[in-house]
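A single protein chain has been removed from this complex, and every other one stays in its place.
Per-chain numbering from 1; labels A, B and C assigned in written order.
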Amino acid sequence: MPSRGRLLVSCPDRPGIVAAVSRFLYEHGANIVHSDQHSTDPSGGLFFMRIEFALARLDERLPDLEREFAAVSGPLEMQGRFTLEARRKRLAVFVSKEDHCLQELLWQQRSGDLKADIALVIGNHAQMASVVEPWGIPFHHVPVTGDTKAEAEARQLALIEDRADAVVLARYMQIISPTFIARWPDRIINIHHSFLPAFVGAKPYQQAYERGVKLIGATAHYVTADLDAGPIIEQDVRRVDHRHDPDDLRRIGRQIERAVLARAAGWHVEDRVLVHGNKTVVFD
Amino acid sequence: MPSRGRLLVSCPDRPGIVAAVSRFLYEHGANIVHSDQHSTDPSGGLFFMRIEFALARLDERLPDLEREFAAVSGPLEMQGRFTLEARRKRLAVFVSKEDHCLQELLWQQRSGDLKADIALVIGNHAQMASVVEPWGIPFHHVPVTGDTKAEAEARQLALIEDRADAVVLARYMQIISPTFIARWPDRIINIHHSFLPAFVGAKPYQQAYERGVKLIGATAHYVTADLDAGPIIEQDVRRVDHRHDPDDLRRIGRQIERAVLARAAGWHVEDRVLVHGNKTVVFD
Amino acid sequence: MPSRGRLLVSCPDRPGIVAAVSRFLYEHGANIVHSDQHSTDPSGGLFFMRIEFALARLDERLPDLEREFAAVSGPLEMQGRFTLEARRKRLAVFVSKEDHCLQELLWQQRSGDLKADIALVIGNHAQMASVVEPWGIPFHHVPVTGDTKAEAEARQLALIEDRADAVVLARYMQIISPTFIARWPDRIINIHHSFLPAFVGAKPYQQAYERGVKLIGATAHYVTADLDAGPIIEQDVRRVDHRHDPDDLRRIGRQIERAVLARAAGWHVEDRVLVHGNKTVVFD
Partner (left out) sequence: MPSRGRLLVSCPDRPGIVAAVSRFLYEHGANIVHSDQHSTDPSGGLFFMRIEFALARLDERLPDLEREFAAVSGPLEMQGRFTLEARRKRLAVFVSKEDHCLQELLWQQRSGDLKADIALVIGNHAQMASVVEPWGIPFHHVPVTGDTKAEAEARQLALIEDRADAVVLARYMQIISPTFIARWPDRIINIHHSFLPAFVGAKPYQQAYERGVKLIGATAHYVTADLDAGPIIEQDVRRVDHRHDPDDLRRIGRQIERAVLARAAGWHVEDRVLVHGNKTVVFD
């Protein structure tokens, strides 16, 4: 009974990449189950590929595969990465006082729609403990103030170090420091509201109401040092009209936020998101 | 055989408005066919209502209705406006070099989906003449340069003065002067692309591509002196992904633009859009 | 401080209805906060209206209002119904083995998005007890077999009699008997999958997969004796493609089902759904 693996590659585009990679897998007995690829430009652009393959005893053979793949990836200046479908990614979820995104992740984890384990939840307020604990998941209260931010982040980093593979900010209302981000690049996912046009400053839903927007939305993105401007993973919108007051907009916004964040987290843990520069390729 | 009319009112909200207006229509023999209303806040807010009614010989009775309605509207500090469904609004369409929005308006006019007459088309380039003329609609070439802008606008204003009830900017790539706008307030409709996040500066589709946005959209709005920031009438988006290059985004953008502009123009000519401050109430 | 009420009316359409109803409310000191109306045909059709109004001490004055409204409703052959916003509707949720719809209702109740109380949950299997009990809501296990159906329904009816105002079938995999339905007309809401084209028989998601449909959806409707053909309250779809296997379709279907059922239940408990014949008017 073969098990499933994934191979993710990126490299400068040139002829022969698919031939080289697919021959490698074929010669090692792997059957390609699904494959997606993308080239930003066949002349001088970047090439990205995600392959799902089936191979017997993959877990024990993985170290050999990785070592031998160097003969393919080296000449092509390729970044390559193998992962095992059976080795589910572990998520650390950061929360503040709102639970809608957290609840969605917990629910989708249990239903099997989110193919990951929520390993721990960290809140800068205590009140989400009661939401998390019935699920048998550890909750850690790590308060953050202006003075204690460095220590709080040190504690967060220690908590997630060996326990998580990615961090999901589920309406976590604190800014993550560049130091923290640099240690978890392309592995911290955030959700924030999005409007057409964009509104800067406080109370965005109030501003959206005053401007009479007809669509409200949310964007999930990787966190970079440039606040709310990291690579976009997913976006969605819902239609609103003049009958919706600011509370309605916030309520509808919550529904979009939880759906968009859960989709983004789901694609991340299935290795469907490749980052290059400030944008993503999502093989959904 | 009764004909159809519309009554649009706006006033400070207070008890008794609906009772007063509906009694007026009832006593004049009008039957309310459809009614929409909206209050921004029942205590101290603004009240908006659009009523479609049926009344025999409405065209000849309209002057009396309007005069007698003053007895209702005066005490309620109400703006009231009657229109006849049979008196279709006349549109002046302004174009430059792209025809997708113009074609959609022409097509929807003929199919009957757009309940208006396109009375004339004005282009700052000559090339749309060949698109317009087979439809039997006058096309006027009014070139605009930095030096001749004032004269060009004077000529445009003269052309539309007695011929049009509203102006639709169908990808017209010139800025309308505040003087022009002041003479046609809440009657000039524009379409522009919209992204999450918004992009300032040139080549927005290129920027959207570089940022890897997952949604592109368009916004139709009334033109005010504050460029592209007038009251929003309609917005829509379409999903895109990494496979779409800037040309694809522009192509998809065109599809959204023509649909959104046609919906906005359609609501305007059916008196479904009420403006207050910088937002709209759309009784669609 | 006035409290909020709703007035729902339906009657044969004729001139003067809005004038009569709005005058009644005005003379009783009520301020109309929101109003929606619909006429199937101004000549000989049916007229529907939903009014939200504000009135001081509404709870104590309600019996008088109802009695005095007869002077309006009688001559107009009108069905009228007053409800109090503060008197939240109580829901009985029926479940089997799947929890996605149940979870959504529980979560939306707590977040305040669903303006109702889930008074009790009844399952024909025992396993949802562990989902329900952490929320402090009573769970009743009422097994149903071919032989015991009549007794089971009698027990269900006894359980909900004084405890619930409406029943939500949250993926309850039993057919409700006509006897049961007749006792709760227009108050039992069901959710089922919907496809284009429709598939009859077992394993609809497998059939949809084999047919290569590009959209899958769900429909929420009131339960009538005509199975799955009662008045539609809400529908939605999601886009799928050849990459989705039957399990994916089922997973996506669950997401649509829970969203559509929650919207339908939410509109019902806010008195936004009026039924006539086999269709609904939804004042959302």
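The rule we apply is simple: contacts are C-beta pairs under 8 Å (C-beta built on N, C-alpha and C of every residue); 3 or more make two chains touch, one makes a residue touch a chain.
Since the model is a prediction, treat every value here as computed from it, not as a measurement.
Interface note for the absent chain: among B:H100, B:K149, B:R163 or B:H276, the touching residue is B:H100.
Per the touch definition above, the residue from C:V95, C:V223 or C:V281 contacting the chain not shown is C:V281. Contact between chain C and the absent chain runs through residues 38, 194-198, 210-215, 217, 219, 229, 231-237, 241-243, 278-282, 284. In the full complex, chain A contacts the hidden chain through residues 13-19, 22-23, 25-26, 29-39, 42, 54. For chain B, the residues touching the chain absent from view are 34, 99-100, 103, 107, 111-113, 134, 243, 251, 254-255, 259.
Going forward, only the chains that are shown with their structure count from here on.
Rounded to a whole number, the gap between the C-alpha centres of chain B and chain C is 37 angstrom.
Inter-chain centre distance (chain A to chain B, centres taken as mean C-alpha positions): 41 Å. For chain C, the set of residues that touch two or more other chains comprises 34.
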